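Here is the structure we will look at, set down as structure tokens.
Omission of a single protein chain aside, the complex is shown with its protein chains in their original locations.
Our next item is subunit A:
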Amino acid sequence: MQKKFDRGLERTRWLAGITVFAVLGLVGLLANPYVISLMTIVLLFTFLGQSWNLMLGIGGQLSIGHALFVGLGAYSVGVLYVKYGISPWVGLLTGMILAGSVGASIAWLSFRFEVRGIYFALLTIAAAEFARIMFSGWEFVGAMQGLFFAAPTGGIEISMLRGDARFYYFVALALAALGIIGTEFISRSYLGYVWRAMRDDESAARALGVRTFQHKILVISLSAATAAAGGGVLALVQGSIFPDSIMGMGLSVDVLIGPVVGGLGTTFGPLVGSLAAIPLNHLMSALGDSLRIPGLNNITYGVVLISVIWFLPDGIWPAIVRLCKAIQGPPTAWLWQSRKVEE
């Protein structure tokens, strides 16, 4: 979300965006399998972070139960594909519709009765936990044993969305790009202005004639539907679905770490945040495993979250932007930023 849309800045933004994605594309072509699989997760969580960001950063509604929507997407893809052999494309669409309607009904129920702020956040947790427990006990979807996708045969099938790790990397990259372009597009559209107005002051927005009730439902169902799309792809990438990992509190926290660390409400924030946080988490769990210290990654995550809010309350990305503006003029600054992202 940019305060000014002047033309020079506009061009450098595009340039920076294209450079970042060109570099990420090169990574997909050249990097080794470990980096590919790690970066696939980073990009997927960039997309999920965008979806969460849409809800809080632009819509002003805090969700701590995004795992519910992610899980619904994952299960739609999983159940349709594993049980009936139906293409994951159909599963993704089903999941998006399902999660969108669940999101809309949660929003409708709570805003109808003026449940908001912290109570709404708690309601999202309750809904997610309730769903997790239900799915853990539901034999049809594999209960606690989970659902497993057959191992990919090797060939790339676009129609079934199946392929090797590199294929999924590019799927994730496309999703992340879509997320960033979509966020940019939404935040400049009529809806973006309305939602930000609503976020900043709901009563004022309503006084100006914004139907905040409808708009809140819309932003939440849109966020839920996109989260479900991310969840469906996440399930395909992981090759298995377990209720505790795809619908648990842990996933909801993972989803929000990217945007919070990167910068709430910003377009590039979730990407920067995921790039910073997820490899760190992987490194720390690997370190914890090899030193036999379980919980090391939790400690690191906790410290990172607290220090980001403490020292950089609006996240890493706005801090980078400020730094660049302070050091140099805009154009070179933007190039410098894209190099920063590449690291």
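In this text, a contact is a pair of C-beta atoms (placed from the backbone, for glycine too) under 8 Å apart; a residue touches a chain by one contact, two chains touch by 3 or more; residues count from 1.
By our rule, contacts and distances are computed from a predicted model.
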item	value
Omitted chain (choose from "cytochrome-c oxidase", "Heme NO-binding protein", "Ring-1,2-phenylacetyl-CoA epoxidase subunit PaaC" or "Branched-chain amino acid ABC transporter permease") - UniProt protein name	"Branched-chain amino acid ABC transporter permease"
Among A:V20, A:I64 or A:L98, residue touching the chain not depicted	A:I64
Touch with the omitted chain, as defined above, among A:L208, A:I293 or A:I327	A:I293
Selected from A:F170, A:Y301 or A:W317 as touching the chain missing from the view	A:Y301
Chain not shown, touching residues in subunit A	56, 62, 64, 109-110, 113-119, 121-123, 125-127, 129-130, 133-134, 136-137, 249, 253, 256, 260, 293-306, 309-310, 313
